[in-house]
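The complex is shown incomplete by one protein chain, all other protein chains being positioned as in the whole.
Chain nomenclature is as follows: A, B and C, assigned in order of appearance, with residue numbering initiated at 1 for each chain independently.
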């Protein structure tokens, strides 16, 4: 019997990617597709490649909507999920939220970075941070997954094993990330228009990006000690993909081989993580995959370790990781539909 | 003494290009810069390269605004100029409208294609179509210039000499144009966002583009007989530039050399037009210039003449041509500030 | 038992796409991967997403190479396949050539357009033009498939039904095509470098492109009468995709509904063809799919029919169509691994 899966926010970029992946999933039946602005229009008009012969139409999700889905993916801007998740859980659905509402346990931090009071604080303790490479068993037991942010995925996976193993200092970390434009969502916004973005680059939200507390708290959880870093995200003229370059100080005596060993130990059973020494990854190598490629080397003469990571922001950074979480929640092979 | 020039719509792409060109014009003093949404902000915040030490600020243009400019450029969406031009002319300014309000003498056609009743019909007879390569003396005597559309510039300049000389048939002409995204203006619009436009192409407004009656009426004026053509504009992922490919049937006996001769005769004194036989132009060759490059050849075995033309839509297709018109109106060398 | 499939030219763009599709094909086992320049290097070093645990290495294919594959895909520049196909067929392999060597029955035409004498003329009569929507049963019986060119696929599928049904005139057809850069293959070439191609457009090979005789001869075969057209291919700054816009004269009395009916009749069983009236397709709708989207409308006042078609040049225009052909040759569902 198939898992009935619905999507809230099916007309956005993460929603589209979810639909693409779920459509080829052997154990999933796409149930209902919600998209407020597109409500009433045929799914095929937006996604001509999606023709299941059932005449699917986007619907509007309201307080009255009755759902019989086994799992609901919420692919909407942060601030929405916290209002609808309680009812969805009550109706027995498992929920995977691709937004930020359940990623921060600290509600003050939520208010600071998301500019809104949290509306479902009692659910926070039940939410599991859906990074399968670190939280697999908790994910398997959970009904509410906070799917990680795209930048945090590209930062935490390379840093956590090294911090936990004590190979790098937890202070003085410098993180530079470059993101494709789809990361900002599908919307009319002058700053995202082709003529503004093309042939240019700009950093943005340096020092106040909402992924900063997510990275900080998760790294602290995973490594056991506080971490201090700067994070500079940049918008570059590509549609998909994230390139993250990290500088960290190696602890005295720590070597490149120690680093490689830490990655191998932690990710021996992680099918989507590939870490290599003296290697420089490229975004094109992971596009349309759920993989993260990590390359690193000790920078000559400075004591710094330079780490590069690449992901497809819409796959491992969003929809792919969400399906990976769903697979784990339903006892399937975590790679199902993702290879 | 310098010509005092003001711009209405100075925060758009054509407005920016006007400012760039006028700033280096030896006989122009940039007077006032109007931009409704940006009103009150420093010009330098939008254009860091523009620092004239006078602390220019964008202003809002209203019915009350008193202007002492010698020339006013209107770089706003069509439908605006017809409301403000009467007052500007009364105050003695010469006006160059980069929009479509004064390009069509036929007000029914205006209503059909611009979806609005024309509000200044009595001025239409005074408006001169600002294509300097054909209307130079009328431009010199005019106070109101309808600056040509970007597509029409790329279409009329290559076709008019051949139609006038009777070298091609006036029916069965097929026009395909590719435009950069800046041609759609500077605005928040999902359809213009990077993630929607990048790595894609789409034709649009096929059969009902507002430049169709402009091309038709001007070609008829210049050549003396009606012309029948299809026009398919396409949006492609570049910021600037237009590529137009035209197919027309050669009249019996007409040769490539006849075509070249017609171009040479008509454009012998046109410093921005360059036509070559058996040549294929490229957009990059004209970017940031006021040039149009034309290449053509007889297609083997079909009787068709294939013509390609390229312009920078913001220069020869808008701001550059506007300054060329201004130069002519004020008795200057038409190339001033444009080489 | 799995079909053993090998690729000659596995390091090119079509080769990469073949590998991607075949890797997820439930009835195929990727056998050997040949790539002359990359010979000896790990497949994973070029394609990090390809890890089958068998340590695949690119090999060089020589006259001595012994192959036990059931099917061999040749994804190499034209002029190569004709030298290796005879031996491959002798060893019992079925061959699908993605190049141009077996697409033209006329060897004079081959010499003219491919600048080389044909080296396997006796095999031409056995080669089947691999356009499944028209030649399905011949493909099923064949051992040598000439996989169609990318441009011809985008041109023939929309034109053939209309010519056959006598809805459009066979003369005066005007074809404009826009292609992504991957269509030119993977090679060091100044004209394909980013800085030359980006933010520009150029037509090329107008009047002498090697796909002209292919389009002409196939359309004549399928429709039963000679066709006269011009073909202007343009290089635009996208990686993948083809956009084709065609103008043809409607026969007196022929309507848009007749056109739609012709498409429906011919493509009722064609799962990858989707034709719509008064519709304008976009490249992004078919990227990474084997689909062709066709949109058309009668152009007002000219008697012309304007048709647009879009494909992914590496999928329906190359690797996807090749796998579709393979599926048919081996008695599988033609959609296998392509949805």
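Structural remarks
Keep in mind that, in the parts below, a contact is a pair of C-beta atoms (placed from the backbone, for glycine too) under 8 Å apart; a residue touches a chain by one contact, two chains touch by 3 or more.
What you see is a predicted model; the values in this text were computed from it and never measured.
Only one of B:11, B:78, B:230 or B:291 touches the absent chain when the whole complex is considered: B:291.
Taking the complete complex into account, A:228 is the one of A:41, A:126, A:228 or A:333 that touches the chain left out.
Here one chain is not drawn; of C:193, C:225, C:255 or C:333, the residue touching it is C:193.
Contact between chain B and the unshown chain involves residues 24, 47-49, 199, 274, 281, 285-286, 288-289, 291, 293, 339. Seen across the whole complex, the unshown chain contacts chain A at 171-172, 174, 176, 178, 196, 198-204, 206-208, 228-230, 232, 234, 236-241, 243, 245, 247, 249, 280-284, 287, 297, 299-302, 304, 306, 308, 310. One chain of the complex is left out; on chain C, the residues touching it are 13, 180-182, 186-190, 192-199, 237-239.
The rule is short, and it goes like this: only the chains that are shown with their structure count from here on.
Computed from the mean C-alpha positions, the centre of chain A lies at a distance of 46 Å from the centre of chain B. With centres defined as mean CA coordinates, chain C is found 39 Å away from chain B.
Counting only residues that touch two or more partner chains, chain C has 199, 281.
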